[in-house]
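Left out: one protein chain. Kept in place: all the others.
Read from first to last, the chains carry the letters A, B and C; within each, the first residue is number 1.
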């Protein structure tokens, strides 16, 4: 039903997405805070849009790859849904995974249209992301029937990160550009990524003995381990954010001071995190 | 207790409501965005009110029809609530369905009063809609005692759309005119409509063999199917929104350019979705 | 453990509170909307404060009466908490009811201090009200161990109104003076009041046969009945609101027109419900 690779691969997707978003939002926040020191070269409105468009295209591409892999990789259902001869559904797990990828693909496509054409409201991209996360959690929720205790437990823990990501994305509809929410979303995405790896190592240990899936002490350790993953994700986000901030500030200091006199006084307090893009 | 028609009919109501709302909100959002190009002819404040009044009247009418059908159609309780002779309640399911229609009727009536007289606060119509959705979900929640596994499952899935619609309507009290929330409500209403059809086809297949209501694989397929319905609803909303936007923009471009100089500069960024009507 | 009177009395308290609040908030909203027509005589800031102070004093008084009644009425624990001789707790139900009254009394006292002295932040009165409702629901939640099915069900339904009231009061901390939230709180308080009566009539029917507490059909009827109570509460709120609005408007029209010229133009759209007092 599952495999080591089947958990490590999505884990990599989410981990890379988390790293990427952390860098992106840190960079934009740093340039916004230092607006008065001539940082517009680094992150102008147009370059932001180009970046978002590229990101969306990549998401669409990987979602497509994921869907095709689930369908046509070894043992996939190859687009057959129902076996009329033997009267049973074909590989429902693969179909469910493909559906999860589908929603991320839709989110990417909508985001692509929004940032490429500027005709639709900006906040739609966060709504689509929230729906994609929600759909992932929703399918996982009804995915766990009849498995072992520890198997259910590690997947239930995953739901905290998934539904948490959906909730934070939904809140971003109303608080777009709030760096605190953005970093929280990044941390939850990283957590999801690293937890997928952990699931892979717990359920399908590549070497060493299998875990006892009915031992309550294992469940307790795994719960604590989840907290450690969260702490690790927060650490990664924190280190990245600080690095980007320092680099931006040090590069801006080296800009020739002659520009300074031409600048308008900042019209907004740089502390305010609530700026809408 | 239920029938194919009894699920398809409310499905049609909700589907039509979803389509209608999508068109309405898309039109208004498009005209608001293009305010500076003389679009007020298309959606003036007065015509908006007239439209809302008409919509409310239609909702009241169909709720009344629904209530009467539940009471007086073949096998209905004809306003008898308790059979004192045999000491049992009469047709509680019909009574419950009539109660659901009652709340939508109340929402329609309040909306009618608000938009026709302008004496009550505007946001009341969203509160009444939220209560109508909530009441529908509330009654469904306690409706499912003693049914089969799949029967319970398909109705529980419906609750996501119903309570989601209630929550979004409630949020609209505070964020009136936010196009993202409006489109989300439209998508959830469409989802509810198409899912009612799906329930009808699963529980009372008009032709072909019955579904095995105790098979866990069927439940898993149905869960995934719900995601597909959501994706389909999002697609319908997206296509409608884009069509309306394009039509509005192309019609506005054909207006004589001489008007242009008379227009005040737009006082608000057309990006802002938070405009209160 | 309970009695007909023990449910009807708190029901009366909540029903009267609901009626009173509806009238109060309707009056203030109507005068705020018609500010420009010289309505300040009807609801000046000072008279509002006097009204709030009197209301708080009445709440404190009735809470005190309720607490004393629970302790010293026939069969009350008379402030004894533990029977050391027979090693059991004394009348925990009465103690729990007294605790509920205590929190409403605290809310009243804080509200009294706020409105009488104006030193504390205004929004504290809504927080205390939210905590009082929450505490009531919290105690009811753990109150139901070992009872019959229908007994549990009618009390669980009550929790919707109680926790709903707590949530709406909490939201009012951030949206003070929002008439929609205020009317919703009024409707939920009325619902709570009339449902207490219903509980009394279902569990301790004053005349007629007892209800079968294990019959599932009774539970289904009672659920629907709850919806009807909500519709009834909404009707009462609606009728009261319209009456008050009409009376205020007709009285203001009779004011001599000579005042009119002295009035400043309204600085806010009367539509806005978000005015902070």
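One rule holds in what follows: a contact is a pair of C-beta atoms (placed from the backbone, for glycine too) under 8 Å apart; a residue touches a chain by one contact, two chains touch by 3 or more.
These numbers come from a predicted model, not from an experiment.
S.K.: Since one chain is left out of the picture, which of the remaining chains does it touch in the full complex?
M.R.: Every shown chain touched by the left-out chain: A, C.
S.K.: Using the document's definition of touch, tell me which of C:17, C:131, C:184 or C:199 contacts the absent chain.
M.R.: C:131
S.K.: So one chain is hidden, and I want to know which residue out of C:19, C:51, C:122 or C:225 touches that hidden chain in the complete assembly.
M.R.: C:122
S.K.: Which residue among A:3, A:47, A:148 or A:223 touches the omitted chain?
M.R.: Answer from the full complex: A:223 touches the omitted chain.
S.K.: Would you write out the residues of subunit A that touch the absent chain, in ascending order?
M.R.: Where subunit A meets the chain not shown: residues 29, 160, 175, 178-181, 183-184, 216-221, 223-224, 226-228, 230-231, 234, 238, 241-242, 245, 271-273.
S.K.: Counting contacts across the full complex, list the positions on subunit C that touch the omitted chain.
M.R.: Residues in contact with the chain left out: 88-89, 92, 95-96, 99, 102-103, 106, 110, 119-124, 127, 131, 135, 138-139, 142-143, 145-146, 173-174, 276.
Here is the rule we go by: only the chains that are shown with their structure count from here on.
S.K.: Please categorise the chain-chain contact pattern as a line, ring, star, complete graph or other.
M.R.: Its topology is that of a line.
S.K.: Please identify the chain lying most centrally, where each chain is represented by the average of its Cα atoms.
M.R.: It is chain B that sits nearest the middle.
S.K.: In subunit C, which residues are in touch with two or more of the other chains?
M.R.: none
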